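Missing here is one protein chain; the remaining ones are kept as they sit in the complex.
For subunit A:
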């Protein structure tokens, strides 16, 4: 049985969000190899659905970034998403 208190501790330390981490997270969600995720590929065609996309955005927000799912929804490609994240990171300085 999983002890719920264990999970939080594991989740807390976060690496900064990078293009490559986003690629890895997307690949894991789709059960693909990261090399399969091209920056311009439509993630919808790769099998991403809204609930999974939302979960990714939710996960990436945990590091303190102010990410809005609706912006991600407009252009579901890795390049498009990285642009949103990079813009937010720049904002936070």
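Everything below uses one rule, namely that a contact is a pair of C-beta atoms (placed from the backbone, for glycine too) under 8 Å apart; a residue touches a chain by one contact, two chains touch by 3 or more; residues count from 1.
Criterion: contacts and distances are computed from a predicted model.
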Match the chain absent from this complex view to the correct UniProt protein name in "Succinate dehydrogenase/fumarate reductase iron-sulfur subunit", "Cytochrome aa3 subunit 2", "Amino acid ABC transporter permease" or "Non-ribosomal peptide synthetase".
"Non-ribosomal peptide synthetase"
Just checking the interface: what residues of subunit A touch the absent partner chain?
1-2, 4-5, 7-8, 28-29, 31, 42-44, 47-55, 58, 68-71, 73-76
